[in-house]
Each structure stands twice: as C-alpha cells, then as structure tokens.
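Report on the following structure.
What follows is subunit A.
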Amino acid sequence: MDLSIFLIQVLNSVQYGLLLFLVASGLTLIFGIMGVINLAHGSFYMLGAYAAFTLSSLTGNLFSAIAIGVVLAVVFGYLLEWIFFSFLYERDHLQQVLLTYGLILVFEELRSIIVGDDVHGVPVPAALSASVPLGSTMSYPVYNLFISAACLVVAALLFVLLRRTRLGMMIRAGASNREMVRSLGIDIHLLFRVVFALGVALAAFAGMVNAPASSVYPGMGNQVLIICFVVVVIGGIGSVPGALVAALLVGFIDTFGKVFLPDYSGMLVYLLMAVILIWRPEGLFRESAV
Partner candidate 1 sequence: MLGASRLTRRFGGLTAVDRVSIDLERDAIHALIGPNGAGKSTLINLLSGALDPSEGSISFRGEPVPAGRPERMAHLGIGRTFQRSNVFPDFTCFENCRLAAQARTPRPWAVFEPALRCRRSKDAAERALVTVGLGARRNVPASALSHGERRALEIAMCLAADPQVLLLDEPLAGMGTEESQHTLKLLRELKHERAILLVEHDMDAVFAVADVITVMADGAVLASGPPEAVRGDRAVREAYLGEAR
Partner candidate 2 sequence: MSALRRALPLVALAALIVLPALAGKFYVELVAKIMILAVFAMSLDLLVGVTGLVSLGHAAFFGLASYMLVLAAPDKYAATSLWISLPLAVAASALLALAIGALALRTRGVYFIMVTLAFSQMVYFVFHDTKIAGGSDGTYLYVKPVASIGSWTPLDLGNARHFYYAMLALLLLSFAFLRMLLASRFGHALRGIRSNEQRMRALGFNTYAYKLAAFTIAGAIAGLAGYFSAVQFGFVNPEMASWHQSANVLLMVILGGLGNLFGAIVGAFALVLAQDFFSSLTKHWLLLMGGFVILVVMLLPGGLVGIERAWLHWRAHRG
C-alpha cells in the first residue's frame, strides 16, 4: 500500500476513533456512575447531527451552530435526566433496556415529525473547505483534520476535568464506588444530572462536528450506539481511558478492515470484542464493579 493512502487511512482511523471516544465516554460514565444502561445514547449523536443541520441552515454558520447546539444539548440532557432517567436508577437492567429502547423510538419519530426523514448534507465552512496535499496525487480534506483536532481538544478537556477538578474527582470516585460518594455527603442527584448532561453533550458534539463529513440520516444513531457498546465492553465499563484505547483500536480495525476485507469489515469489530472477551471478560481497564 502506498504511503499517502496509508496515511489517509491512519487519519481516517484516528478521526473515527476519536468520534467514537466522545460518544462512548458518555456511555461509559453514565453506566459506571449511575448504573444505567442507556440504549438511547446513540440518539443523542443523531440529534446532534440534525441540530447541526437545522441550526447551520438558520444561522448560516457551522461554528455558531455547534456552539448553540452544545448549550442546547447540555440543557436537554439536564432536563432529560430530571424528567426521565432519574426514575431508571432503581430499576433492573431489563427494564432500563426496554425503557431506553422506547425512548429511541420516541426520539426517532419526533425527529421524523419535526425535521422529516430526508438525508441531508451540512455544508463545510468555507474556511475549512480546502484540502491538504498528501504525496503527489492524493489530498486530504482540511475539515476532517479539524474534526480530529476538535475531538482531541474536547478529549483533552475531558481528561483535565476528570483528573484536575473537584467535579472530576467526584465523578471518578462515583465510577468506582457509588455508595461511598453518597456517604461523603455529596449531592448525588446533582452529580448524576451533571454527568448525564455531560454525556449527552459529548455525544451531541460528536454528531455535530461530524455532520459535514458524513451525511445526516435517520438511523445513524443506532449504528453508532452498537459500536459504542463494543467500545465500552472492550475498554471496561466506567473507564474513560479504557474507552479511548478501545475507541482507537476499533477505529483502526474498522477502517483498515474496510480496505483489506471489505466484505467482512462489518464483522471485524465484533470479532475483536470476542477475542478480548476470551482474554479479559471485564474489559481492558476495568474500573468499577458491574
């Protein structure tokens, strides 16, 4: 394989992996801290993408659309936790699965009613629409580099939040021992609401920033969801570093898989998961007890 094509695939892998990381980190935190399995998490990604579409049509500017969108996502996540998800904590996994599945149906249909079922494209902002030459014949879109850069920045911010702030310390404590956090007198309800809003915002941001590169279509949330489940299983529930490693691993395997084994690329990721399970059933970086 020629060097510039290889480089392109590497860049694609990193981009995909980082996007998956943003969505999966929310999923793993929500599960690790609140103990809720949330099938609707992929819907947040989808809603983010559709929000980017409608907002950028309204404002004419993708960056302001993303800024507004993130704020909306945080508010939406906060309210959703309060109105709906807080009732799921006491329930068993089966009920959580079905309740969040019902939520997926509701979100999909509401989107269908409000925005319709068409596939949409979101225009790339003019400032980022150029391409970077790679080698003599190939080039790589600047916007895709922007996506990876934006995800990296957000990922870095997330790590700073988790490692260096008091909130982050509470989140990490909650991920490994929910009861202890409660007994420390921390307002657990507020913590849950914040974590949930954070998770929604991360997923929505991923959807928004990726919208110009891939189209915006119904069902995009479901595909992301299942891959993110695989990422969380491989990385270990509750572990954000684990989610990063796993997401990048999945990004590379999926991207290079499509190149070398196009007919089987869909299955490769699951095969990876099977291999990891044989070796370490609790995931690579197990942090909390399930």
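Quick note on the criterion: a residue touches a chain if its C-beta (ideal position, glycine included) is under 8 Å from a C-beta of that chain, and two chains touch if they have at least 3 such contacts; residues count from 1.
Regarding selection, all candidates are chains of the complex that A comes from, given by their letters.
Only a predicted model underlies this, so the values are computations on that prediction, with no experimental measurement involved.
Candidate 2 is the partner touching subunit A in this complex, chosen from 1 or 2.
Here subunit A touches candidate 2 in the complex through residues 31, 37, 87, 93-95, 97-99, 101-106, 108-110, 112-113, 222, 226, 229-230, 232-233, 237, 263-267, 270-271, 273-274, 277-278, 281-283, 290, going by the rule given at the top.
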